[in-house]
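For this view, one protein chain was removed and the others were kept in their places.
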Amino acid sequence: MKAWKAASLLGALAIAGAVGAQSKSTADGIAEYRKMLEDGNPAELFEAKGENLWKTQRGPKNASLEQCDLGKGPGVVKGAWVELPRYFADTKRVQDLESRLLTCMETLQGLNAAEIAKTPFGRGEQANMEALAAYVSAASNGMRMNLPQAHRDEQVMYELGKRAFFFRGGPMDFSCASCHGESGKRVRLQDLPDLTKNPGDGIGFAAWPAYRVSSGELWSMQRRLNDCYRQQRFPYPGYASDVTVALGVYMGVNAKGAQSIAPAIKR
Amino acid sequence: MNHKITLTAAALVATLVVAGCAALQPMPSSQELDAQAAAMMKASFREQGIATMDRIEQDLGQKACSSDKAPSAKVAAQIEEAALASVKWPADGKYLGDWKEGEKLAQNGRGMTWTDKSTDPKGNGGSCYNCHQVGKAELSYGTIGPSLYNFGKLRGVADPADPKSAEVVKYTWAKLWNSKAYAACSNMPRFGHAGLLNEEQIRHLVALLLDPKSPVNQ
Amino acid sequence: MKTRREMLQHGAAVATLLMGAGLLPATARAQATGYKAAAFETKSMAELMKALGAGAPTESKDVTITGPDIAENGAVVPLGAATTLAGVKSLLILVEKNPSIMTSMFELTDAVEAAVNTRVKMGQSSNVYAVAMMNDGRVLYAQKEVKVTLGGCGG
Partner (left out) sequence: MADPMKIRAQMAGDKATVRVLMAHEMETGQRKDSAGKAIPAWYIQTVSAKHNDKPVMSAQWGPAVAKNPFLQFNLKGAKAGDKVSITWVDNKGDTRTDEAVVS
């Protein structure tokens, strides 16, 4: 929470410095608004639901997720989020949190991962995914991003993620870099983190999953990326598809050392 | 018994070889990574509503502006030249519409996403405030592009119909139609060229920027 | 518990709404016991006070409304109502330009401070009010303006 306050304050100062006196009061006003919301983040409701889901025996195999290996050994939740996405030897793939949760839900609980990936956001098992993402990320709140890059496939995914980040397309010629390739910019009044480097504690990759005030829902990074691509006017990225995981590796590795404030609260 | 041990040992060796291979395998070359990235884009996306897969087939300009390095001066000039040549000028020679309609378009950031029903520009906005300050009254504006406040005034446009203003009027039209005419890797969409806005809508935006009565020039 | 007077007022308000809008009012839906549905149908401070059977409100320095000057999103706007005066029956949080002016009403006892905070939806920039209904019948209020901005890509 402290990190978030410092971050929003820094953001406010950056805006004030960048656009001068006239909009200083606007930036101050927005900073004040964000501060007021910090005191009760509804992400906590999702966190509690996620913890319960983690421990509940569910699915055809009637098992909980307590033996799920998120990269730090079966059942270890604390610290897992700040090291994801990473390479998993059992699936021989680099996986992000959501992709890994799908693996666990399938192997441990016998749920159908492909079905869940196809389910619209916020419904059925997807609503459960969001709660689980809130729970897992909350266990690393305050820790620093530290994605492994030792495995060759992790390095390859970083390179692919970088290429995806700069890939321009669609009727508006947008890439991720159009909005997130430079520091000190904003869209409307929202500060845009520069994701080509570490944008700072609790900013960018280190601030998701987050409760989205505008939709009143918890958004995991998968959903965040999905809506970015919607706004980029691209076709639809598959849930936990390679491009989404590669972007996670690129942003996460760039954010090395940034303190995670997930699950955060956002506009 | 012995047989079993041999088998296990063999499996172990196999595992080591596989793992060893993975670890020792060199990183793909930059070209190989480019090819893998292209294949990944194709495999990861699917068509949804009006957002069809041809949207990730890049044209020359999109491709040249898809890395952290700017294209060479030669390629950039080529893109700009082609962009300027692509500009469709108003058939009736009328460049200015209604700035009030222009302001509405500037405020509106909708259109062309997979949740939109049609690609007809009639339902689209210009999204100007997302990236630019435009009129002074709107506090919520982006800073990806430069401020457009006093756009016409700063360029000495007192009467857009005056022949003296013709150059600025045409520049404004062309910038809106195909922004890449003046900057190969501009972050700004090609509103006319890409069919995001129709001629009438672009006229309204030109008026918003150049009409002395528009809040932009107050 | 709904008093007979409140019931009558409720009925009158419904009739007004029916005449005005020609629509089936939301009051036809199921209600929690004692819910002042009529008050939640009013559009102005004057109508609201009438629906609550209260007198004319006066602005007071002893009442405070807390909220941001500018909200990044109208879907969630933190607002608070408080007063330093003793003898408060209830606190109300109002948004002038919402379809219904009253967002919430808090009936207090001596066991709580006369200070509540919640979060409301605002459709557009508007004046917001904190109203303190006193045991002696006085109605005191404070107001401020909250600007609601458009955020994000707007798509």
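Remarks
Letters A, B and C mark the chains as written, and numbering starts fresh at 1 in each.
The criterion applied here is as follows: a residue touches a chain if its C-beta (ideal position, glycine included) is under 8 Å from a C-beta of that chain, and two chains touch if they have at least 3 such contacts.
Keep in mind it's a predicted model, so treat the numbers as computed, not measured.
Just so you know, the chain we are not showing touches A, C across the whole complex.
Across the entire complex, the residue among A:G29, A:P42 or A:G202 in touch with the chain not shown is A:P42. When the whole complex is considered, the residue among C:S104, C:N127 or C:Q143 that touches the unshown chain is C:S104.
Residues 39-42, 44-45, 48-49, 211, 216 are the ones on chain A that touch the missing chain. One chain of the complex is left out; on chain C, the residues touching it are 26, 29-36, 39-40, 75-78, 80, 95, 98-100, 102-113, 115-122.
Just so it is clear, only the chains that are shown with their structure count from here on.
More contacting C-beta pairs link the chains of A-B than the other of the two pairs A-C and A-B.
With centres set at the average Cα position, the gap from chain B to chain C is 45 Å. Centre-to-centre separation between chain A and chain C, using Cα means, comes to 37 Å. Chain A and chain B have Cα centroids lying 25 Å from one another.
Multi-chain contact residues, meaning those touching two or more other chains, occur in chain C at positions 70, 147, 149-151, 153-155. Shared interface positions of chain A, defined as residues touching 2 or more other chains, are 26, 187-189, 230-231. Listing the residues of chain C that touch chain A in their complex gives 67-73, 75-76, 78, 119, 147, 149-155. The touching residues of chain B, counted against chain A in their complex, run 22-23, 25, 27-28, 33-34, 36-37, 40-41, 43-48, 51-53, 55-58, 61-63, 65-68, 112-115, 119, 129-131, 139-144, 180, 187, 189-190, 194-196. On the chain A side of its complex with chain C, the touching residues are 25-26, 29-30, 32-34, 36-37, 187-190, 213-214, 216, 230-231, 267.
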